[in-house]
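Every protein chain but one is kept in place in this view of the complex.
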Amino acid sequence: MQEIRLERSQYQCVISPYAAPVAHVRDGETAVFYTEDAFWGDLTSEDLDPKQLNTYSNPLVGPVYVEGAHPGDALKISILDITPTRDIAVSCIHREFGALQYNRRVKFLNDPLPLKVYLYHYKDGVYSHGNRLSFSPDPFIGTIATAPEIQAPSSNTPFEQGGNMDVPDVKPGNILYLPIQKEGAYLYLGDCHARQGQGEACGAALEIAARVTLKLEVVPGLTLRQPRIESPTELMCIGSARPMEDAARIACYELVQWMIELGWDAMDAYQAITMDSSLYVGNMVDPNYSLVAKVAKELAYRK
Amino acid sequence: MQEIRLERSQYQCVISPYAAPVAHVRDGETAVFYTEDAFWGDLTSEDLDPKQLNTYSNPLVGPVYVEGAHPGDALKISILDITPTRDIAVSCIHREFGALQYNRRVKFLNDPLPLKVYLYHYKDGVYSHGNRLSFSPDPFIGTIATAPEIQAPSSNTPFEQGGNMDVPDVKPGNILYLPIQKEGAYLYLGDCHARQGQGEACGAALEIAARVTLKLEVVPGLTLRQPRIESPTELMCIGSARPMEDAARIACYELVQWMIELGWDAMDAYQAITMDSSLYVGNMVDPNYSLVAKVAKELAYRK
Amino acid sequence: MQEIRLERSQYQCVISPYAAPVAHVRDGETAVFYTEDAFWGDLTSEDLDPKQLNTYSNPLVGPVYVEGAHPGDALKISILDITPTRDIAVSCIHREFGALQYNRRVKFLNDPLPLKVYLYHYKDGVYSHGNRLSFSPDPFIGTIATAPEIQAPSSNTPFEQGGNMDVPDVKPGNILYLPIQKEGAYLYLGDCHARQGQGEACGAALEIAARVTLKLEVVPGLTLRQPRIESPTELMCIGSARPMEDAARIACYELVQWMIELGWDAMDAYQAITMDSSLYVGNMVDPNYSLVAKVAKELAYRK
Partner (left out) sequence: MQEIRLERSQYQCVISPYAAPVAHVRDGETAVFYTEDAFWGDLTSEDLDPKQLNTYSNPLVGPVYVEGAHPGDALKISILDITPTRDIAVSCIHREFGALQYNRRVKFLNDPLPLKVYLYHYKDGVYSHGNRLSFSPDPFIGTIATAPEIQAPSSNTPFEQGGNMDVPDVKPGNILYLPIQKEGAYLYLGDCHARQGQGEACGAALEIAARVTLKLEVVPGLTLRQPRIESPTELMCIGSARPMEDAARIACYELVQWMIELGWDAMDAYQAITMDSSLYVGNMVDPNYSLVAKVAKELAYRK
């Protein structure tokens, strides 16, 4: 099984079609990716300031060239396993970032919140920072994308080919489908979280370095506009946009389209998701908000 | 047990402090409310147009005067039971309303969607409209509010004292807390749904008339800014605003405030909801969007 | 000429269809209205806190019953004169209100800005607070509305019948058209500003008490969805909504509709405003944002 492990200097903080592939995988191959945490593994003490450590966060492994992947196909990513590679996780309240304070896009004249770093230690099945702040792991991939054809978005941004969606359903047992715009797909991933609530309120989850095992397959001719997720029991669509209602509409619109592909009449599908679907906030802190609409397969596959 | 059942002419389509109470209940009393569906019970055929039938939708029972309720207190509403009073439910795709088409607030020059009414029949434990569109009941109250001190919002609007939140967790087994701004609380309710997905995509759920049993208690001195919900295992805060991120922020902010009341440090509470909370869309179709942030009591009550 | 001057206890802080008219005017009559400033005239020292003084701001004169005004007509309001009735104007940076700090709708955990009250004195044709902060008057009506049929919005809110739009073009020399939903129109006004920039950034302009002279005429059968303004050279439509793009779309959509009424093809009107219109922010601080789209009459009336 191919293992893809980069030198520190090789990580990318953009999801770029212009970089040279760091590895090639075959269609159908299972590969292992060693990812760094969002802070480059440098936030090792609660006295450090992440802004002093690195200019860019969310270093990614990639681009990985998937053989046989053509523009207009989809990349089917079966998430087999995520294993943390250290026994700590790190989070922090940033000075000018997060849902409950002003930030780069919501500009206010108030004083910032004070920086506060949280180091969590893993022991006996939980990540803990004191008694109250202890959480069992439920790991997922925060950032995963194929490259756009000509743009190069930041590794902090969720967009139409994936990116920093921070959606907890991108986790082992589930399958992620990403649109392909570039020959070879150019897959990037990183920013794993040991656990995160919906919304990722303060903007930093339980950030971990991880060993990620993925099976990569090309689905020829499946042309997607947005990422999709399939769990054993559910179909999900992700919308990433601003304002948040634009993201919610995209997620719902794409779910209706998926049901139309399964044979539904458009208005009936619109009724169905009105009565029996979930719609949650993946992230409310990134340059785009990511929302997830989901419906049970039992309903979607009804005849 | 007091039963509150109105004449058709008595329903209200505003949540007004100016109307005369239709009933009085004592602090601690359990009462039964007979509510009409969102379409006044008039949408009895798929050939009818709801806009032709009534000028205003969501007729409410109220105001109900709760004795001992003073401004600055909270109204604790234990939802004991919701029983549909007919064997049909009704939904519809409106011409200019809903998440996936232009509407009164999102004005476009495109042609409207065609009107389509869906009558669902209840039999053998499911509401059905053909084979695909069949749903088991999970009833809740779509619209419930206390009156503002001086304003009178539409029964279609969710706001700081509740209103048309369309939040599926306002259901039997849970407790809703509403702010009180007016002597006697002036409770209004109606617009019950036999079932609804998160977001209420098309804008009309499985709309039903119902018999609603509530226990009403005053919590003296509990001054709330927004509605709260308590389930057997969870604490929830609702934010209703536009754009949707404003609603999401309000819900998260209020959840942090609730945890501060329980003894948490503000930054630790912010961390806690970052790692282990839910954040879902109640409605994405009403004059304000309603989002729900929730956290497990097990976490919130930790010492 | 009828003069409408209220006792302090008679002012309204809601735009309500439920209040008793304070005066009646005939269709075509010119009347004079004495309005109080947004702070009830109480903010007479820079050491006072407006939140301590009054629960509600923006006290209004009204409702004024306009004879012959029926639902479905428009109220044509020719603004003839606005004369300040004191030689001071007042503004303030609120603790939790304004465009550049968190507020009731944008909830953050940051510390508030400190309260700062600014008293301006009028002399030699300018309102001054020191040398830098001196401004020549360009007075307009901040809040003016007809009552909704059944709702009662706050005097702080702009909505479909007008309200707290804070649009500087509601000024002498211009004509405001408001939709009528209630027999008698139920006109309310107040909150005059000696001057205000576009956006009303901090949320309080040069707030003044004023003597306002209006000519009121009913336009039978002119059914409007939103307020319109006519200046000697321009046509304007106002959209009030959230998020701000919803307000911008409403303003542009209504301007296209106005041009269609003047004989334009819809797509040509859409082209015309693309090439030659203005679109400015009236307020970015109130419960709804108000945007103004305008086009030259020379263009709109072309054949």
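Remarks
To keep things simple, chains are lettered A, B and C as they appear, and every chain counts its residues starting from 1.
Going forward, a residue touches a chain if its C-beta (ideal position, glycine included) is under 8 Å from a C-beta of that chain, and two chains touch if they have at least 3 such contacts.
Note that the coordinates shown come from a computational prediction; the quantities given were computed from them, not determined experimentally.
Contacts of the undisplayed chain with visible chains (whole complex): A, B, C. Considering C:Gln10, C:Thr223 or C:Ser278, the position touching the chain not shown turns out to be C:Ser278 (whole complex). Residue-wise, the contact with the chain that is not shown comes from C:Gln196, picked out of C:Ser57, C:Gln196 or C:Ser240. Residues 13-14, 16, 18, 56, 105-109, 150-154, 239, 241-243, 246, 249-250, 253-254, 256, 266, 270 of subunit A touch the missing chain (whole complex, contact as defined above). Listed here are the subunit C residues that touch the chain not shown: 91, 93, 98-100, 113, 116, 118, 129-133, 135, 195-206, 242-245, 248-249, 252-253, 256, 264, 267-268, 270-281, 284, 289, 291, 293, 299, 302-303. As for the chain not pictured, it touches subunit B at residues 100-102, 106-113, 243, 245.
The definition used in the following text is that only the chains that are shown with their structure count from here on.
In terms of which chains touch, the assembly is arranged so that all chains touch all other chains. A rotation of 180 degrees, rounded to the nearest 5, superposes the Cα atoms of subunit A on subunit B.
Centroid to centroid, with C-alpha atoms defining each point, subunit A and subunit C lie 45 Å apart. Between the CA-based centres of subunit B and subunit C the separation comes to 32 Å, rounded to the whole angstrom.
Those residues of subunit C in touch with two or more other chains are numbered 106-109, 243.
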